[in-house]
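Here is the structure we will look at.
The other protein chains are all here in position, but one chain of the complex has been omitted.
Right, chain A next:
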Amino acid sequence: MKWDEFFVTGEPMIYGAMASIVLASLAIVVGLTYFKKWGYLWREWLTTVDHKKIGIMYIIAALLMLFRGGMDGLLMRAQLAIPENGLLDAQHYNEIFTTHGLIMILFMAMPFVIGLMNVVIPLQIGARDVAFPRLNAVSFWLFFAGAMLLNISFVIGGSPDAGWTAYFPLASIELSPTVGNNYYSIALQIAGIGTLLTSVNFLVTILKMRAPGMKLMRMPMFTWSVLITNVIILFAFPVLTVSLALMMFDRMFGAQFFTMANGGMDMLWANLFWVWGHPEVYIVILPAFGIYSEIISTFSRKNLYGYKSMVYSMVIISLLSFLVWAHHFYTMGHGVTVNGFFSISTMAIAVPTGVKIFNWLFTLRKGKIEFTTPMLYSLAFIPIFTIGGVTGVMLAMASADYQYHNTMFLVAHFHYVLIPGTVFAVLAGFYYWFPKLFGFRLNDKQGKRAFWLIAVSFNVTFLPLFFLGLKGMTRRTFTYSAETGFGPLNMLASIGAVGLALGFVYLVYNIYWSFRYAPRDTTGDPWDARTLEWSTPSPVPEYNFALIPKVDGLDPFWNSKKTGQPLTEGEYEEIHMPNNSGQPFILGMIFMAFGFCMVFSWWVPSIVFGIGIVIMLAVRSFERDHGRHISVKEIKETEQRLRGEQS
């Protein structure tokens, strides 16, 4: 490889990106040094094993990635705003829609969901941490390494350019000769291992560490959704691991899995990818259902309608999610029987999903509804998501899909599912649980303004795409001629995209303003909520619960408030906590270096870093760290300080 191929050159926007990366890194380094925050950063964040801090880091990373992926989206809309636009060339456009999809799904939606999971789950089940705190940090730093690798591809070597689905033979070394798709296989692999470890961690946490009395059928709905999501992760992600490994062997070692000669089978990739890819959709949507259930129940002042049917419908969705993958490529020529089977299994998913929609509506019925920002997102979700769902059933009909396949109709459909489904949910969850983490609410008035801007602009952006798709505009085309008549609707969509961007900028301002001026919440329960996490003081002390609560029904905190029965009894005892460690961070950095060398097929450094990984595993195995104990005196002082106003 020559050095002029190493850095991506010849494109003013890329030079701009390089300059901004260098400037931002410099600003961070200078800022940390000037304010003498290196030690703080290392002690409190880089080495932390506290689930709440890890959750915050996930969420910060997800917000940053939201803006990175959002920039990609804006560039696409800018390019498509007018016919024959010359803003981006075809190659650049390919890279942008590829990274937009990858980043939004894997490095925005996933970490945002996992971040909320980290923050909330131990608190909701009355535990002091996750089952394996150190492993949790490893998961985060592997995700971080993967995300950084994919992002750096933009300026070093070139980004993946074969779509986020990376279909073969397009993604093969012959047709995508840059290192872009090497980044795809390696960066996703590293992040994916992190996600798999997260799932093991949370499954054990939820199955084994619930407060006494919290039976499975007394768990909050968000905890249920996370339990089921993690089962899906556990069974779906190994398929991604294998697919990416095979891709790596094809591209870097000349294997013949997906080639067009020597027996290779390109369709095998499409099947493997979607066997992971479709469950992945439910991995980001089921926790969203859980978040909405919590919020709608809290702000209707009612318990969730149809608790059991909510659980069963999620279980059914998780099973069906593994049986629908071929609906992503009806048109690729598997016969009538196969298409028929996948058509029916796909439509079947609408049934449990419909059950959930009606349960939310019945929860609202006769409730004392309070229109807070998280509630607005939840209420907007129901009709918008239903449009996404109904167009999904349209797409599920195999014969009709020959018309819709690969058009803007599909693009509109999945944005109508994923944005109200996942993005609104994580934003709602962010507003809802923010006071638990930081001890104050985000300003509600500003939050509502941001909500309206986002919700309206979303529809302006994506509703026109349905019509463009029906008129025959295909996705992933970098330009179109004026005669097609696609111009006006595209312009409308692009205007909507600007509105969306402004909405998100305003949301950041909302966060900034609230950090400076919002009044502190001293109750720990600003929303008058129902589940255990709100019984702790805000911000939550590192040990979460000074005394582990006892649970004897659904919504234990709500019941305790209504009946006056205290949740906890007994005297404080010493609390055992794990120690911080720098190893997860170091391991993540070694993985990143390993991945980077692998991308460029630099074998000797790859092997050196690979050995480094094994050494880090051994170091961990030989280490004897039995954690530390927080004394009763310290617990008393902390509780008094945090609950000062109440006692």
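Keep this in mind: contacts are C-beta pairs under 8 Å (C-beta built on N, C-alpha and C of every residue); 3 or more make two chains touch, one makes a residue touch a chain; residues count from 1.
FYI, contacts and distances are computed from a predicted model.
Enquirer: Can you pick, from "AAA+ ATPase domain-containing protein", "Quinol oxidase subunit 3", "DNA ligase (ATP)" or "Raffinose/stachyose/melibiose transport system permease protein", the UniProt name of the chain not shown?
Expert: Checked against "AAA+ ATPase domain-containing protein", "Quinol oxidase subunit 3", "DNA ligase (ATP)" or "Raffinose/stachyose/melibiose transport system permease protein": the hidden chain maps to "Quinol oxidase subunit 3".
Enquirer: Among A:Gly39, A:Gly86, A:Gly254 or A:Pro519, which one touches the chain that has been omitted from the display?
Expert: Of the listed residues, the one touching the omitted chain is A:Gly254.
Enquirer: One chain isn't shown here. Among A:Ile156, A:Leu234 or A:Leu547, which residue touches it?
Expert: Going through A:Ile156, A:Leu234 or A:Leu547 one by one, A:Leu234 is the residue touching the chain not shown.
Enquirer: Which chain A residues would touch the chain omitted from the figure, given the whole complex?
Expert: Residues in contact with the chain left out: 131-132, 196, 199-201, 203-204, 207-209, 234-239, 241-243, 245-246, 249-250, 253-257, 259, 261-265, 268, 272, 275, 576, 614, 618, 621-622, 624.
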